[in-house]
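One chain of protein is taken out of this complex; the other chains stay put.
The block that comes next holds chain A.
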Amino acid sequence: MTAFQDSTVAAPAEPPARPVPAEPAPARWTRLRGPAVFTAVAVLMLVVAPLALEPFRLGLLAKYLCYAIVALGIGLTWGQGGMLTLGQGVFFGLGGYAMGMYLKLHDAGGDLPDFMVWSGVDHLPALWRPFGNPVFALAMVVVLPVAVALLLGVLVFRQRVRGAYFAILTQALAAALVILLVGQQGLTGGTNGLTNFFDFFGNDVAADGTQRGLYVLVAAVLGVLYLGARQLVRSRFGRLLLAIRDGEDRVRFLGYDPAAVKTVTFAISAGMAGIAGALFVPVVGIISPALLGVVPSLELVVGVAVGGRYALAGAVLGAVVMGYAKTYFSEELPEAWLYLQGALFILVMTLAPKGLTGLAVTLWRSVTRRRAAA
């Protein structure tokens, strides 16, 4: 299946974890650069942004950071593992609906949630009952997406279904879930989804203070997950994942089980998307089918591609940049947004397949090389 291999895959521009002795020891600055940048960004996001931004802008940023958490997972599966997943919206949605169901039941305080009354449902469906328990609901935020991803991964990767086939299947799953959610109006709120939340664990969800706190929570979760993903990529497991991306059959012939590695990675990214969905619900105040179908799932992948799929930071950056671009252009030039998005995408794929971070690395290298030559 050589036709399925991505011929452009180059090693991501990260320094090797343990330098080969023959190379000169890296300067202290080079070694500290990563942590220094991370700390600076963390301070900026966790301290400066909440103080400097007005509540509306902070809310938007929190929303983009939710998308960035999903993008981090896409960076893992697609950038590192070569599995293009076009259905992350499914896992985002599962997490979001799990959280939304709990919040709805909590707000209703023993009665039926409002939309069920409107749909003519007379008693609480059995599916909803356990979600009244916050511990169960929070557990489901991660358990549901991971379980679905594990099941799909086992069924698909074991059979060596990969590449474009996998992408098409994940896309079909997203399409199917949306139709299911829209159709089961009494159970899911239909097209409107779940909305009108009031209370988030004892706080008024609309209050500025709550939103500020939620922002900090989202940013902190993103930071922790980023560090975890980075650690994973640098581990033995991550090396194996990279090897599978570049030559799955060779890895198999070496005695490893690529299907297991791919399934676990896919499940991790699904869990991340689930967490992102659960955080998205109180931040934005809604979860609906329109937020998790084929198009939003693809938009997330677009963000990752624009930011740079081979670096985890690129994925995060791309999601935030695309989020801002979408908000800005759909406010200022609503007709032009689809043209711009399409054109941007065509340009990135043709001219800079490694995205913004790829461009930045190329620039940085040419600058340092010139400096070294001088």
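Assume contacts are C-beta pairs under 8 Å (C-beta built on N, C-alpha and C of every residue); 3 or more make two chains touch, one makes a residue touch a chain; residues count from 1.
Everything below uses one rule, namely that contacts and distances are computed from a predicted model.
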(request) Identify the UniProt protein name of the omitted chain, choosing among "Branched-chain amino acid ABC transporter permease", "Heavy metal translocating P-type ATPase", "Nickel transport protein" or "ChrR family anti-sigma-E factor". (result) "Branched-chain amino acid ABC transporter permease"
(message) Using the document's definition of touch, tell me which of A:L58, A:L103 or A:V294 contacts the absent chain.
(response) A:V294
(message) Using the touch definition from the top, which of A:F56, A:Y165, A:Y328 or A:W364 touches the missing chain?
(response) A:Y165
(message) Looking at the full complex, which residue from A:Y324, A:Y339 or A:W364 touches the chain that isn't shown here?
(response) A:Y339
(message) Could you pull out which residues of chain A are in touch with the chain that's been left out?
(response) 3-4, 6-8, 84, 152, 155-156, 159-161, 163-165, 167-169, 171-173, 175-177, 179-184, 294, 298, 301-302, 305, 335, 338-339, 341-346, 349-350, 353
